[in-house]
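Some notes on the structure that comes next.
A single protein chain has been removed from this complex, and every other one stays in its place.
Entry: chain A
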Amino acid sequence: MKFKGKSFIAIVLTPQIPSEEWFAEIDRIMTRSPGFFIDRPIILDVKGTKVHIDDLEGILEGLNQRSIRVMGIDGIAGTRLKPGMPPSFGGGRLTTDVDVPGPGGDATAAPKAAKVARVTPAAGEAAAAGDPETDDLDDDTNGDARSIVITEPVRSGQSVVHPTGDVTIIGSVSSGAEVIAGGSIHVYGALRGRALAGVSGDEQARIFCTKLDAELVSINGLYQIADDFGADVLNASAQIRFENETLVFERLG
């Protein structure tokens, strides 16, 4: 028999008592992105709040109504929990914040509600970082690697999808090809296809390319098509970033 270890990034929810306002925030997140909590490990963090067990029961009930399944509770002794509650859970390490979907204004309040920790199971080897298959470009390259490198041109009709981090391409991105990244996109070659950076809501993401001849570029959902590119950046080395709800194009070098 073999026990495998795997690590996942969990969303850590820190409830506030009274919980009405907190639930209202959760509801706002869910209306903006109905899939946000689906299939993600969720931990409830009650550390330092000395939460009353009845309040905790109410919070779990409220989350249950919203189909948010809590896998464990951090910061409470297992003996205090009632039967049927998720188990007590500890030992997480903090990582970066999870970006909460939504328009900038509303989202400012949200990051407080959602923090992230890396949950490392006690047993087993470290998680196998997703090994991106550069050969099989048609497939989505999912994985928990922060960035992937593609060492060949991305051809028309191919798409490189990496929602969790940066994508670096050594070669050109052809007309009719697309690169979709959760983080930034770096193209050491001509960018002639589409590049969509920061698709998981990261407005810090940027697009870099040696030669800008793209059909469409997008950062954090805001896009611009080739017709709207300035003549000074066309066919030049350029970077594109997101600033004040617009895309800023700059020549490099």
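Here is the rule we use: contacts are C-beta pairs under 8 Å (C-beta built on N, C-alpha and C of every residue); 3 or more make two chains touch, one makes a residue touch a chain; residues count from 1.
By definition in this document, contacts and distances are computed from a predicted model.
*Asks:* When one chain of this assembly is omitted, its UniProt record names it as which of these: "Spermidine/putrescine ABC transporter ATPase", "Stage III sporulation protein AC", "peptidoglycan glycosyltransferase" or "Septum site-determining protein MinD"?
*Replies:* The chain we cannot see is recorded in UniProt as "Septum site-determining protein MinD".
*Asks:* Based on the whole complex, identify which of A:Q158, A:S184 or A:S218 touches the chain you can't see.
*Replies:* A:Q158
*Asks:* Just checking the interface: what residues of chain A touch the absent partner chain?
*Replies:* 135-138, 152-153, 155-158, 171-172, 174-177, 190, 192
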